[in-house]
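Excluded from the complex is one protein chain; the other protein chains are retained at their positions.
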Amino acid sequence: MAATAGVTRYTAQEMMIVAAARRLRDGERVFVGIGLPNLACNLAKRLHAPGIQMIYEAGVVGARPLRLPLSIGDPTLVTGAQSVCSMFDVFAFYLQRGLVDVGFLGAAQVDRFGNLNSTVIGPYDRPKVRMGGSGGACDIACLARRVFVLMPHQIRRFPERVDFVTSPGYPGGREGRRALGLPDGGPDTVITNLGVLGFDEGGEMVLTSVHPGVSPEDVQANTGWPLKVAPALEVTPEPTDEELRLIREELDPRGLYLRRME
Amino acid sequence: MAATAGVTRYTAQEMMIVAAARRLRDGERVFVGIGLPNLACNLAKRLHAPGIQMIYEAGVVGARPLRLPLSIGDPTLVTGAQSVCSMFDVFAFYLQRGLVDVGFLGAAQVDRFGNLNSTVIGPYDRPKVRMGGSGGACDIACLARRVFVLMPHQIRRFPERVDFVTSPGYPGGREGRRALGLPDGGPDTVITNLGVLGFDEGGEMVLTSVHPGVSPEDVQANTGWPLKVAPALEVTPEPTDEELRLIREELDPRGLYLRRME
Amino acid sequence: MSSSKLMSMADAVRSFVRDGDVVYLAGFTHLIPFAAGHEIIRQGRRELTLCRATPDLVYDQMIAAGCARKVVFSWAGNPGVGLLRAFRREVEAGRLEVEEYTHFGMVARLTAAAMGLPFFPLRTNQGSDLPAVNPNLRTVSCPYTGQPLSAVPALPVDVAVVHVQRADPTGNAQVWGIIGEQREAAFSARRVIVSAEEIVDPEVIRADPNRTLIPDFMVHAVVHEPWAAHPSYVQGYYDRDNDFYLAWDDVSRDPAQTRAWLDEWVYGVTGRNEYVSKLGGERLESLRPEPLESPPVNYGIYR
Partner (left out) sequence: MSSSKLMSMADAVRSFVRDGDVVYLAGFTHLIPFAAGHEIIRQGRRELTLCRATPDLVYDQMIAAGCARKVVFSWAGNPGVGLLRAFRREVEAGRLEVEEYTHFGMVARLTAAAMGLPFFPLRTNQGSDLPAVNPNLRTVSCPYTGQPLSAVPALPVDVAVVHVQRADPTGNAQVWGIIGEQREAAFSARRVIVSAEEIVDPEVIRADPNRTLIPDFMVHAVVHEPWAAHPSYVQGYYDRDNDFYLAWDDVSRDPAQTRAWLDEWVYGVTGRNEYVSKLGGERLESLRPEPLESPPVNYGIYR
């Protein structure tokens, strides 16, 4: 995917990684999958947040992989790690215990209140498309203190109401979420190829920054409801040369997760 | 303690060990403490039940101790064992899962319906004697398939109603036990220095055998309620020479658990 | 004390896997018991309820072979690659029943069964549409705080298969690396088949009892089956065969091709030995990692 709006110094994926990395704080415990979230965490670790602890769904903490993991349970994550626990334990003792500061999620759809769908397109009983299902996504959405969502920004992926709520955002607003008995938390930031979005007091999505060369109208055109825009809308700061160098030369030199620029 | 009723070939403790050992079946999983139950299990293993699996409360399975354990968590139980798990796991995955065929218990008091007291003598808030409390006893009483109780037979230890039910037997009879939501199980046998007692359909204690030289009247005199006696009351078969030799020469040669005969 | 439970995979499946069983082949990305899955296909088991957090290729293959009536799962994909195409085809055609949970819910169901509890309380699922499509997801009120919690029911399994690095002949099994839901699966089951890369002397097990994940009394059959987890991996023994995962994405696109693959690699071989020979030494050797041994710990001798 070439970067949107004619920018050619970096790709949209690189912009997304950088925007996510900058939002991670030093010392935070992050529940990660492979792919973009992995790169975002590692980028933050190399720069402003060396004390980030990455916790993998497979039960691995403090991994020191010699290669980019091919799957969430890659053996390179285990060798040289600080600790390994069972799958039940990683969900119960780490995630449900409230030890996870940030969880990363992707999805096929996200809606106005941050609900995510990774289960079916169309009706559940007769799906048009059957996807993988929750995996740990709903658990992370319920239990991480802040959830970062990384997704391509397309109108079919940003409907007003998702076809199926796999992972709750703020159903019924922030109050509604609390009434369900969920701990404080929920989606914090949605990062797309067009911009960065947060959530307001009512739990509704708000555009807070657009990537360089993208207009709020571009974002609205790719969003399935009248999107709120923050009064102080910003332009996402571009990736720095150092960020791009780290991503390209050190974190994913073989382009395993990232499509290379032509 | 010298054996009752003038028998001098063996002690009352030896009779109790032998009576317990004979009731263990090959292949059974037994939840054991140290002391007499330990000796009973090991005696059965040497004779008719080589496949008995001993599970220690401390989480040890398949121990091969080089000495008699001094406490339930003795390190000699760990070295050379087949597996070690946490305390929670031994109660949840083994005991509550229904994998324990026989649990051994002792107590300060046992009553007509097999309820056991190891908590207080006198009122709970102002105890005359404060004892250790349940430990795993109530858990074993609730969850083992059959419970064997080993106790000295004295009238203050066999009241009609225990001062405090630490570990349930058949409160309200066998039906009452079921109504509490407990799995099938409960006290199977009480083995004392005077005889062996079982439980009838109603969950009430019944004298099934008296040790050699003991009369049913002796037993009644040491029991705090009118004790039922089985129609076919037996005399407990004496320990064999081989049983005594194993106990004295191989299982407890230094008399760590057993008082030696003069 | 206990006697050997060593037998062939064919005998283990013949003796312990029955038509209509609730089956759990354990292993989160690691130690996936493909050899057992293939033997179940060969022996033509039908109407199975296939349970796994991550069905992975092994269930895609069993579904394609017609073994499954229903799949109980939490994430159905080809890990790191994409979709499970046979699974998806059958679901979209309405020919395969599904019952789905979150990962946490799925392993909590096993854990409840493994602990002898009828249910497990969790702080997930609320606000999701999963409870609306799965009546097995209920709520329970905390008897202390009154707060609503989600509940999942125990998942009592008829037969679990667990692949491990090493086991002794009676079934004491040791596992390292990602331990997934191996232990919970074994304890949730009425019958347990353990397959192992190596069968070791009981003294090897006893020399490190804290490493034992499953004690022998849970185990009904022990199968010595090297490479049983291929194309998944075994920590310290071999790597994931990623080419296979990628190739399956193509093979499984088309039912006829899928069938041809099963004919060649499952029905066309008598067992894992022949499968391994057919794969060839060169391919397998390329999957071997350089060795890296753990340091010892001292247990001490107490007499």
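Every chain is named by a letter (A, B and C) in the order it is written, and numbering of its residues begins at 1.
By our rule, contacts are C-beta pairs under 8 Å (C-beta built on N, C-alpha and C of every residue); 3 or more make two chains touch, one makes a residue touch a chain.
What you are looking at is a predicted structure, and each value in this text was computed from that prediction instead of being measured.
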Displayed partners of the chain not shown (whole complex): A, B, C
Option from A:53, A:154 or A:220 whose C-beta touches the chain left out: A:53
From C:81, C:117 or C:133, residue that would touch the chain that is not displayed: C:117
Hidden partner chain, touching residue among C:204, C:247 or C:269: C:204
Touch with the omitted chain, as defined above, among B:27, B:51, B:75 or B:106: B:75
Of B:36, B:92 or B:191, the one touching the omitted chain in the full complex: B:92
Residue touching the undisplayed chain, where the options are A:81, A:150, A:165 or A:251: A:81
Subunit A, residues in touch with the chain not shown (by the definition above): 29, 45, 50-53, 60-62, 64-67, 74-76, 78-84, 92-93, 96-99, 143, 183
Contacts of subunit B with the absent chain, listed as residue ranges: 34, 57-60, 70-75, 78-79, 84-88, 91-92, 95-96, 115, 119, 124-127, 129-139, 141-143, 164-168, 171, 176-177, 180-183
Interface with the unshown chain - residue positions in subunit C: 116-119, 121-123, 138-145, 147, 149, 151, 153, 165, 174, 176-177, 179, 204, 207-208, 210-211, 235-237, 239, 289-302
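The rule we apply is simple: only the chains that are shown with their structure count from here on.
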Distance between chain centroids, defined by C-alpha means - subunit A, subunit C (Å): 29
Interchain centroid distance [CA atoms averaged], subunit B/subunit C, Å: 40
Distance between chain centroids, defined by C-alpha means - subunit A, subunit B (Å): 58
Touching two or more other chains - residues of subunit A: none
In subunit C, residues with contacts to at least two other chains: 183
